[in-house]
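Read the structure below first, then the notes.
One chain of protein is taken out of this complex; the other chains stay put.
So that you can tell them apart, the chains are marked A and B in the order they are listed, and the count of residues begins at 1 in each.
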Amino acid sequence: MPAEDAPILTARAVSMRFGGLKALTEVNFSMARGSITAVIGPNGAGKTTLFNCITGFYRPTSGALHLHPAGHPHDLTRLAIHKIARLGVARTYQNIRLFAQMSVLENLLVAQHATVNRRLWAGILRSPAFRRSEAAALEQAWFWLRFMGLEAAADQAAGTLPYGQQRRLEVARAMAARPLLLCLDEPAAGLNPQEAEALNDLILRLKAQFAVSILLIEHHMGVVMRISDHVVVLDHGEVIGSGTPAQVRQNPAVVKAYLGEDEPDARAPPPAGGN
Amino acid sequence: MHIFVQQIVNGLILGSIYGLIAIGYTMVYGIIGMINFAHGEIYMISAYLFAIFLALVRLFGVDSVPVALLVTLVATIVVTGLYGFTIERVAYRPLRGSTRLAPLISAIGMSLVLQNYVQLAQGANEQSVAAIFSGVFRFGTETDFTQITHVQALIIAVAIAAMGVLTYIINRTPLGRACRATQQDRTMANLLGIDTDRVISLVFVIGAGMAAVAGVLITLNFGSFNFFIGFVAGVKAFTAAVLGGIGSLPGAMLGGLVLGLSESLFAGYVMSDYKDVFAFGLLVAVLIFRPTGLLGRPAVEKI
Partner (left out) sequence: MNLRSLVKDACVAAGIAAVLFFPIVGLVLDRATVSFQLQRGAAAVAIVFAGRLLLGLAARGLAGRGGAGAALQAWLRPLRERAARPAAALRLHARGLVAVLLMLLAAVPFLPFTSNYLLHVMAQTCVYVLLAMGLNIVVGLAGLLDLGFVAFYAVGAYSFALLAKHLDFSFWMAIPLGAALAAGAGCALGFPVLRMHGDYLAIVTLGFGEIIRMLLTNLVPITGGPNGLPAPRPTLFGLVFAAQGKPGQTTFHEFFGLPYSPSYRYMFVYLVYLLLMLVGVWVFHRLREMPIGRAWEALREDETACKALGINHTTVKLSAFTLGATFGGVGGVLFAGMEGFINPSSFNFLESALILSIVVLGGMGSITGVVLAAVGITLLPEVFREFGNFRMLVFGLAMVFIMIWRPGGLLRVTRRSFAGTDHAG
């Protein structure tokens, strides 16, 4: 049984190369269990590459990535995507990847594929065990629909929902898989300030109610600064700073990476010294 | 030894034909991402057109062989090109924005239409064209020789020339640039003022034209054809296009040659009954081990 403060995810010297391109170089970090950790950095810094390494879409060229669910750690660099998912890692995507032609509720049922009764004859003949399993999955699906306020759209095709609702559905789908680690890739992209606030509340609620560790990539500094316990800053594939939001905001290397030498980035953290 | 060389020669000829037809498949796939199932039938129609125009020209008393050939060649290419253009306008353009399968089914339907159209109009019998060229080139000794007929040499020469001209057009002219731009990003090409509809139509016409050249050459070579040659040649040519890397013009020619040569060698040295099985087997093997074909570039999907 891991100690209460044992990390959920550890990265040691993770490097990723695509031919001559170094996307990640010697990335080290540790993510505390039950925390909200944000990975930030300018575009092209390697944030999504890191995500893809964690979730198994890429195999790092070198380094170690371990998930620590309970019991012994699992080496994520050696596992197939679906195996990593079954260990308890779920994610959302920069460009929404819902099952567009399936209904909202069906999206949530698919998320539970790994835990439902999948036996062929049990399903064809609708055995009692099968029916119980389906009922439980349905209940879980409805729970998440209610949690996200999407009950009215249960039968609607997922692709026809408004953008904000699609984002919420994607998060719901990830949570329906009962993950230990939830990876959110730019969840606030395209949201207006009101929606971003609602997203903050949502993420905090998820952390509080479901004991899930949340890793998020985000450009929206309002979200990052308000809800993160820990921030990791990447630039050109390297970690240039990490710590609490306040610490990172004042880190000169971080400021330079965002502000550069000339034009201030409109979404950069405020300059050291504060307003 | 001469058997080997003979098989190589046969293979090159087959390969050139496959390559010419494959160009149509690969260009259309490259530019709008669909398999033009009806392309094989275009090739078949060009064979019929060639024979018909030749007979017509004879009827009008033109005796000079080069003139007759030139006129019929041009007429065949023009009319076949028009077939290609019309098919695109009628059966594919309305489906431009829809699901993947709709254009495929439409193409299959079009293929049926064309086959039966020709069968109804011209009858189901084997057709033939009187031999025009009968000279041969011979290499080797009196008893142990390799031969290649004038027509066969012509096929190889024409195929090389056609490839050269097309490559030049694609790589060096504004038109070719427009084609490549449309292939890579149609929306952007539109925004930059390229009339992508016209470019797409042009690609279909070029593809049909190449198929017409193949149709003329094969008719000159074998002298006979029927309404069904489109299907077999079509599938093989598509195999060649995929083999070489679909979307790649040199790939089409390379794929054609590889297919033609291996088919010919297999037929000559192993067993000719199974040469088609071999051709398909080759396709499956290449796609398993090198899914994007010999010259294709793997598509990178952004997660």
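Rule of thumb we're sticking to: contacts are C-beta pairs under 8 Å (C-beta built on N, C-alpha and C of every residue); 3 or more make two chains touch, one makes a residue touch a chain.
Please read all numbers here as calculations on a predicted model, not as lab measurements.
Peer 1: Taking the complete complex into account, tell me which visible chains touch the one left out.
Peer 2: If we consider the entire complex, the absent chain touches A, B.
Peer 1: Which residue, B:Val71, B:Leu95, B:Ile156 or B:Leu265, contacts the hidden chain when the whole complex is considered?
Peer 2: B:Leu95
Peer 1: For the chain that's not shown, point to the residue among B:Ile17, B:Val242 or B:Leu257 touching it.
Peer 2: B:Val242
Peer 1: Mind listing the chain A residues that contact the chain we can't see here?
Peer 2: 55-57, 80-82, 85-86, 90-91, 93, 97-103, 105-106, 109-111, 113-114, 116-118, 120, 123-126, 130, 138-139, 142-143, 145-146, 151, 154-155, 157, 173, 177
Peer 1: Which parts of chain B face the unshown chain closely enough to count as touching?
Peer 2: 29, 33-35, 45, 48-49, 51-53, 55-56, 58-59, 79, 82-83, 86, 90-91, 94-95, 98-106, 108-123, 127-130, 231, 235, 238-239, 242, 246, 273-274, 276-277, 280-281, 283-284, 287-288, 291, 301, 303
FYI, only the chains that are shown with their structure count from here on.
Peer 1: Please compute the C-alpha centroid of chain A, do the same for chain B, then give the distance between them in whole Å.
Peer 2: 50
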